[in-house]
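With one protein chain removed, the remaining protein chains of the complex are shown where they sit.
A, B and C are the chain letters, set down in written order, and residue numbers restart from 1 in every chain.
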Amino acid sequence: MTDRLPVPIGSRGEGPAMTAAKSETAVQDAATGARERTGAVSPDRRAPSRGGTRPAARRAVPRLPGAGTVIASLVLAVVAVAAVWPELLALRAPDQVDPVHALQGPDGAHPFGTDQLGRDVFSRVVHGARLTITLGLGSVVVAVVAGTLLGLLAVAGGRVLDEVVMRVTDVLMAFPGLLLALLVVAVLGPGTTNAMIAIGAASAPGFARLVRGQALVVRESGYVQAAVVLGLPRFSVFLRHVVPNSLPPVLVFATVHTGSAIIAGSSLSFLGLGPQAPAPEWGAMLSEGRDYVDLSWGLGVFPGLAVTATVVAINVVGTRLRRRFEGRTTHGEH
Amino acid sequence: MTTASPVRWLARRLLLAVLVVFGSATAAFLAMELTPGDPVRTLLGTTPQTAEATERIRHDLGFDRPLLVRYGLFLGRLVTGDLGTSYQLQEPVRSLVTGQLWSTVTLALAAFTLALAGALVLAVLTAGGRRLPRRIAGFFDLLTISAPAFWIGVLLLTVFSFRLRLFPAAGGTGLSGLVLPAVTLALSMVGTLSQVLREAMERSLEEPFALSAKARGTGLLGLRLRHALRHGLIPLVTLSGWTLGALLSGAVVIETVFSRPGLGRVLATAITSRDLPVVTGVVVVSAAAFALITVAVDALYRIIDPRLREVGT
Amino acid sequence: MANTDATARRRLLTVEDLRVAFPTRHGTTDAVRGVSLTVDAGECLAVVGESGSGKSVTARALLGLAGPGARVRAGRMSLHDPDLDLTEVRGRGWRDVRGRRIGLVLQDALTSLDPLRTVGAEVAEALRNHRVVPRSRLAERSLSLLEEARVPEPGLRARQYPHQLSGGLRQRALIATALAAAPPLLIADEPTTALDVTVQARILDLLAARKEAGTGVLLISHDLSVVARLADRIAVMRHGEIVEEGPAARLLHAPSHPYTRRLLEAAARHTGHTSASGGRDLAAAADEAGAGAAERPVLEVSGVGKSFTGPDGRARPAVRDVSFTLHAGETLGIVGESGSGKTTSAQLALGLLAPDTGSVRLLGQPWSQRPERERRPLRRRIQLVQQDPLGSFDPRYTVERIIGEALPPSGGAPGRGSARERRARLVELLTLVGLEEEMLDRRPRQMSGGQRQRVAVARALAPGPDVIVCDEPVSALDVSVQAQILDLFADLRRRLGVALLFISHDLGVVHHISDRVLVMRDGEVVESGAVGDVFRRPAHPYTRELLAALPRSSPPPAEALAAAGTTAGPTAHAGETAAPVARTAHAVGPATALVAPAARAGDGPADAAGSTADVAEGPASAVDRPAATP
Partner (left out) sequence: MALLALLLTATTSGCAGALDTPRSRGNVLTYGIDQQPDCLDPQVSPLDVTALVDRNLFDSLVEMAPDGHFRPWLAERWSVSADGRTYTFRVRDGVTFHDGTPFTAHAVKATLDHAVDPRTKSQYAASLISSYRSSRVVDASTVVVRLSRPDSAFLQALSTAYLGIQSPTSLRENTGNLCTEPVGSGPFRLTGWARNRSLEMERNPDYRWAPPGARHSGPAHLDGLVVQFITEGTARFGALATGQVDAIGNVPPAKIGALKASGQLRHLRAESPGVPNTVFLNTRSGPLADERVRKALLRSVDLDQLVDTLYFGRYSRAWGALTPTTPYYSASVEGRAPYDPDEAARLLDAAGWTGRDSRGIRVKDGRPLALRWPYIQEVHGKMSALAQGMQAQAKQVGIDLRWTSVDAGAFIQKTDSGRGLEMFSASFVRAEPDILRYWFGSRMTIANGGGNVFHLDDPVLDRALADGAAASDPQARAAAYARAQQRLVDRALALPTYVPVSLVGTSDRVHGLRFEPNAYPLFYDVRLGDPR
């Protein structure tokens, strides 16, 4: 799978003060951007003052989405069309075999060339969008749902449960994501759904920590205190204030994470553990085609290009979302 | 302002590490137990064996005992450092793992060093600097982050090995065989490292202390090297520890593409052939490595950030 | 103060018609609009203004640090002797100006010194940048600089990291870095804002000493009372322009601009000089409202103590044996510096923390010793107004929901009628705190700081409480807004007879509003009594020290200074050292480019004026004020 982390790319926010507060128990948190407070709460807290008079904080705000964002959105639009309605773009069925025309280079009839069975690579790439995207998004959904439940459970369930959940995530995070995914696939067997669950399970602990950290921050917030002072029951405060306010950063992180989830998904496919042949998943196509790259270069270039372009686009859009989100809520914190 | 006792700190961290190792081993054990199919039959394949012979092997391997007993025995052996014997390869797991470790560690360290050097250069040269270099570096980061490692590997292999014949096509213990896999792996990491480092550096460059430093006449390069870099190192160290830990068993794809031996592939094979001792062995080793790296990362934090050396409020 | 012959002074800086503009989403915004000023050697020019007035941008433009994208133009901007036209300086050229010609001291040295480098390294950096001394003498020179900045034990301090020093020491060290290359001009941007009052005084003394030694000081502050201690001349800035400038004495005693007058009024409260309309009225009002019920205690705190476990496993007492009683309609002020246990006391009173020792009774009933389930029905009787209004609202909620949540659940079926009733009640509450009905649809971010705090008050009032605990309720607001909110509290007290437990680090504020006052230090009550008695005849040395440290326009009595010298040494107590000093006594939002259209000066009735001013302040806050999460 990916040798890369199922961890936020450029995770935000480890200001030095934050790291200091975190101390050594939460190494992974730095990676997930989850913030948690350990140790005693300083009894006398005041609102932050730093940045009080700081023109440097004023950054030139781009007026319009940059060219990059526009291009990225276009790429995503094309991928979305391919995923929803591949017939619109594809030239023929993705599994239409034509051994006579096997391994032809790109030409007019086959813009991306043909594979070893004479299937049209372009049509397969188009049809593969749905699988690849489903795999990526699906695993993110699994991770978000599982991670959120786990994280909220830790916060809501009291000290013992919190400790248990956190140690379990410690253990799970000590597994390289790939290892975890492989184990899950071993238990469940290969296939699209299982690969989704595997990747989701591998990144769920990170989400759990993020949610937990966020929920802890929210739980200490002024409005939760205000609700308690109003005499609202604990659980209702949790449902009304803590849960909804813990989720937005998770969703933003999920967007950024989708890119790496897609890579993880196609890497699993590359290892033959994802969607099954003849499904034209991009990673699987590359895996099947790599022995023939020197005979039909399109086979080695285009599926990889498709993954890369999609992930670049998602990362560009995701980063922009994240920046906007952070600019709105956390800018100036500390 | 009390200084935390380093001994106590270390003891705590090591305890956590042991917990993680045992937890991982248990997880691996359970995963293999949960996997459908009779492990003894899987082990024997469909080789003709009489029922008695099968039962005998089942007994030899202890599969006729209750799950809990097996788990107990498994833990017992683990405590004594005995990782068991591979069902498939009939070789002690320890020697199997140590045999693979070198190749994996070489690749991981080479790739990591390259990636780290690349990230440092990229980030230090561009953080908080002019727009164009930052954009170019940012795009490079984005591209390497977004391109799947297997694709990079296939492309590099095709171009540099098959076409240009600059490097051997099939791994190798020599330096030349290490170049392509290490570069591929490094490329798949450098973007993330450099992005994290640059973002952290740029964040610290917006801090008041950076303004103070500028106001006393410090130049941009000095600002980056003397101030921002240190701040950038904190998330970088975290990420590096994570990456390095994951590399120990996580380089399966690279190992597959480049036909390199390594723990990752041993593990992948062992999982499919349900070679429980090998699976747990590799998991334990990689979890232990991971846990130790985590301790090292924490220790590094304390070197980088003086605030962590104390536990005064 | 400085009495050098004005004509003999050397001119250090001349600025004429300085304009700074920033690009924004909607075009450009002028942050500074034609500012002219001069600074001479041995002179202190103070630039005073509220957040967004452009004072910091002005200062930083002088160093080429106005920020990315800033467009700086000036008719003239030069340093003298030797002459240097700052408008001509580009790129690396600035490095010779910064530190060498002009030194800069920022607010809050915890963040203004690199937390990962030793203090000594930071001082040495300035020396190294300008090659002041050979490398071999760097360490030695750093030590003497620290010593000059009155840092005791410089050898030890140089090896320490910023977080290991107390706030005051840090600020001195920061000043040492700014002065390392001996710049003739020192810009001090809110140099004392994050500090406790006692420490503030000493930092100002240090700056005064530099001034005496011939350094020109450009002091930037929002606080006229701070400025008064140091400045020879004062320039009042507002919306990027200087509205009034003149010798300190003249400006402080006979301000000509209404805005200056308003600032002065706010500052007066800090210094404890109750302004004409303030305390006396209040006291009278309290007498009226509370006359009948004054005997009935609503809140009784007896002998409570609370400890927290530190990360090292040791218990640290936050509050020790604190007792007080609050009667209906009465206002009790609790005053103390950071770490004194004020907030912990408030949380104990609210039943948010359980005391380790002692007990709290509310309305004559046991309060602290009950399980939360039993406390819940009584919770509505004691409410809270927090320091950070934005953080105290669920960001997703509209005002209607925020206050609605606090209304007692309407009995019976929630039909249309009851919905209308609730709405009417909400409007009533809003009117009470001086807000319009259309506020109901706003979300926290769409309001100004003052509006938010009004909503917070409305929410606290909604359940019909007997007690409201106000925890630093005005500390996060600009001074002019502070005044309005304090007036609101006074008004409510008069009209509703609610008892207030008013917590602040600001003696002036407490003095202004309280009937009785409690002075806390290190978790203990050191002095208590009627507000007038305590302020006029402080019994405890600490109280005397606090009062002495209050900046005032005339030099403080000698004996007060002496007292300060003996009690508050540089050896900081644990609490003070560790808490990352994020004092936001008068937190000013990031200097904002979006300066609102001029608000009408607060001449009208308090309510109306307050809301207009708040609205005017609106856009600035909405854009730049961070959603400060605790």
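Convention: a residue touches a chain if its C-beta (ideal position, glycine included) is under 8 Å from a C-beta of that chain, and two chains touch if they have at least 3 such contacts.
Bear in mind that the values here come from a model prediction, so they are computed numbers and not experimental data.
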* Which displayed chains the unshown chain touches -> A, B
* Using the definition of touch stated at the top, determine which of B:17, B:31, B:96 or B:119 touches the missing chain. => B:96
* Structure fact -> Sole touch to the unshown chain from B:266, B:293 or B:308: residue B:266
* Touching residue (missing chain; options B:137, B:155, B:257 or B:279) -> B:257
* Asked: So that we can see where the missing chain sits, which residues of chain B does it touch?
  -> 35-39, 41-42, 44-53, 56-57, 88-91, 96, 99-100, 103, 157, 161-162, 165, 168-174, 176-177, 255-262, 265-266, 269-274
* Structure fact -> Logged for chain A, residues touching the omitted partner chain are 95-97, 99-100, 102, 116-118, 186, 189-191, 271-273, 276-278, 288, 290-295
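In the analysis below, only the chains that are shown with their structure count from here on.
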* Does B-C or A-C have more contacting C-beta pairs? -> A-C
* For chain B and chain C, let me know how many angstrom lie between their CA-based centres, rounded off. => 48
* When the centre of a chain is set as the mean of its C-alpha atoms, what distance in Å lies between chain A and chain C? -> 42
* Structure fact -> Check: chain C positions touching at least 2 other chains come out as 65, 107-108, 111, 115-116, 163, 310-311, 316, 578-579
* **Shared interface positions of chain B, touching two or more other chains** => 208, 211, 231, 305, 307, 311, 313
* What does chain C use to touch chain A in their complex? -> 22-25, 31, 51, 55-57, 60, 65-70, 107-108, 111, 115-116, 163, 189-190, 193-194, 220, 308-311, 316, 318-319, 338-344, 347, 350, 352, 372, 375-380, 382-384, 386-388, 391-396, 405-406, 456, 459, 463, 472, 475-476, 578-580, 582-585, 587-593, 624-630
* chain A to chain C touching residues, read off their complex -> 16-17, 20, 23, 38-61, 63, 217, 220-223, 225-234, 240-241, 244-245, 328-334
* To do: Sort out for me which residues of chain A touch chain B in the complex.
  => 1-5, 7, 9-12, 14-16, 19-20, 23-24, 27-28, 30-31, 39-40, 42, 50-51, 54, 56-57, 167-168, 170-172, 174-179, 182-187, 189, 259-260, 263, 266-267, 270-271, 283, 286-287, 290, 293-294, 300-301, 303-304, 307-309, 311-312, 315-316
